[in-house]
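Only a portion of the chains appears, each positioned as in the full assembly.
Letters are used for the chains, namely A and B, taken in the order the chains are written, and counting of residues starts over at 1 for each.
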Amino acid sequence: MSVPSGQKATAPRRRPSRPGGLPGRQDWSSWPRYQAAAAGFRGYWYPVTYSSQVTGRPRQITLLGEKIVLLRDSGTVYALRDRCPHRGVPLSEGSQQFPGTISCPYHGWTFDLRSGELKAAITDGPASPICGKVTQPTYPTAERLGMVWVFVGDGEDAPPIDDQLPEELVDNAAIVGSRIQPRPGNWRFACENGYDEGHAKYLHRTALWRLFKPMPVWNETRVVQRGRWIYRVQDEQHWEADFPGLGKWSNQAWFKLKPPKAVANIGNTGGHREVNPVIAAQDYPGFASVSMPGVLRIVYPTFIHYEFYVPVDQDSHLYVGALVEFTRGIRTLPFYAKYLGFVRWLFHGQFSGQDRWMVEVTDAPPERLYRPDDSLLRWRKLAEDTCEARAERLRGDGIHPPGPPPAD
Amino acid sequence: MSVPSGQKATAPRRRPSRPGGLPGRQDWSSWPRYQAAAAGFRGYWYPVTYSSQVTGRPRQITLLGEKIVLLRDSGTVYALRDRCPHRGVPLSEGSQQFPGTISCPYHGWTFDLRSGELKAAITDGPASPICGKVTQPTYPTAERLGMVWVFVGDGEDAPPIDDQLPEELVDNAAIVGSRIQPRPGNWRFACENGYDEGHAKYLHRTALWRLFKPMPVWNETRVVQRGRWIYRVQDEQHWEADFPGLGKWSNQAWFKLKPPKAVANIGNTGGHREVNPVIAAQDYPGFASVSMPGVLRIVYPTFIHYEFYVPVDQDSHLYVGALVEFTRGIRTLPFYAKYLGFVRWLFHGQFSGQDRWMVEVTDAPPERLYRPDDSLLRWRKLAEDTCEARAERLRGDGIHPPGPPPAD
């Protein structure tokens, strides 16, 4: 239907003034690299699927907007750009004709999995002059926590994945219960939601995961940095409040536990059990922390919950939730019972589903921030500074990654 | 699939000439304000839903391209812009935490329903510095004919809704049978279809509503203005015609009533019953009339049928059909029996469904108008002039609504 272009809906004449609080922002130009990272930050490892999902049958994933084919050969996972340079057909629709290679389904162009080199063009015979003249881009891969990780960079050498994993996961025995879910919405909304100080106490008040434990109404919080992580430190927790002209409000109920006396910085409602020795040894300043390229860590007395927000493209991301206990041997059995019978459905399911709901409907900028959004601003600054530092480092190596669009 | 941009399909060489009749138009630039009003005219009240559909549970509607949340509190309907200024989440996904307010589901920002003022940000405690510094735009509301009406303007004071309702509906006892239906297609195609002199006699010849009554083949019609309405006046009705080189054509059939002798201007096929006194008192010059912002009135001897074409966005509208009888007391029972057993299905259903079909497939401009389209041109002129007069009035009040795009 063709309709003449129309009168745009316009704002009413009396615009609300904006004299106080954090400023209303029409865009994210204060953080140009963050603003430009709609499809994710390059130069990082990302978890993309369970290890068990990558077999000898090629599989396509999308990561930071790039189509990538994954294939396992002799136990090792390989990743190549999933577009045959000949006619643009996805290699993931093809198959393996020779060990160590993948062949395009259309004309049998055959690439070395390790180097990406074109080893044969089957339909042009053994002496095809194109062999050795075409190389398909490849991606470094690794396997950790039962998942396949892929590094997306700008041509630099990939750093060891252990340099990027949360430190406590590198050397300690741990068991993992995880959930991977494609979700609508930009990865930054997911990450901001995860670290957001304000939302949990209100949005999640109806989560079954919180059925017997109240949440505070509001907190007084500081954000502190230690190494590559920033932490939320609770200075004060307020369990009920009386709003002028409106009335009292709290999360408490007769069937819920009473709020703890002390301010909790391990778990968000107070440590009520002996703290696991590995966790205690980390001496975390606060229970919620975040690091690049979008990793959330929520520390409880006996386990840690991680969320990895993996950019698929500008409009969707992969939610990777992992619950980790630092234990081994016979102790792993009750963990799996607890995870499969309880945590997976209530925490990684209904509770996290509330976050999914908000990430999908968030629509910013423009935005109008308030006091608890300090956590969000600190995360954006961390991302901006870290990305700027990497760009500096790459330029030193003679690599010029694309910068953010120039400020107007 | 990426395909190089291609050769555009082009018109054949021998273009049909356009020497006569009303001119063929490539666009609607003769009516710049009408052309610009793809998403509707601002400065009017619009019916948006049944009163019974607005309760204490927030509900989103779209009107003139704007998302609006409706909520009923202590019997009164309130309407606010449905986008929390904090992070862009729809307030209609939220709930009521305190009387007289609505709270965003994400962080509990709580707005006064009447003023739009931010009264509390629950997760920032009672002394949140942002309170009183943010005001959400609100919309005037009213309830008439069993429906909720919302005023969309440019910041001016809303005129009383009774100034805009069809005059006969303001002071007379009336009973209403109505149907509200979201429909595809621009609201202007719907309105032009409604007032169009030409289509009814041909398009609707197969409607069951006309099963026993023939329609004329063609009419001689004048359009006259009285106040804010323009009326179609029938000077002549032709019940059959002999088309040169083609043959005879008529809407008559052995099972249909014979056409009336006199030209009918109450009802489109002749008044055959005593005219209701309220209707008679109005002394309408013609049976079909239209007024801003897109209200059709079809007068029959014993009832009036109204159609309100409510702009949802540029591509869809709300059809609001209302059949009104000016009667009361015991007489209302046969009305409801007739409406629910008959009118709703044949008139507001199958007959009106033929209009829906045409509005969906109309694709103009370009267009090539003919003699009966004089009714359509007069409607466009009425809309253009009325909109221009309002813009003049607003400028006098210091309000500068957006104008149409400048002519090239």
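To be clear about the criterion, a contact is a pair of C-beta atoms (placed from the backbone, for glycine too) under 8 Å apart; a residue touches a chain by one contact, two chains touch by 3 or more.
It should be emphasised that the depicted structure is a prediction, and the values quoted were computed from it without experimental measurement.
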| item | value |
| --- | --- |
| Number of identical chains forming the whole complex, with 2 shown | 3 |
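The definition used in the following text is that only the chains that are shown with their structure count from here on.
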| item | value |
| --- | --- |
| Centre-of-Cα separation between subunit B and subunit A, whole angstrom | 47 |
| Complex contacts: residues of subunit A adjacent to subunit B | 1-14, 16-21, 24, 88, 198-199, 201-203, 217-218, 238, 241-247, 249, 357-358, 361-364, 366-372 |
| Residue numbers on subunit B that touch subunit A, as the complex places them | 2, 27-28, 35-39, 42, 64-66, 83, 85-90, 93, 97-98, 101, 105-110, 116, 119-126, 128-130, 133-137, 153-156, 184-186, 314-315, 360, 362-365, 399, 401-402, 404-405 |
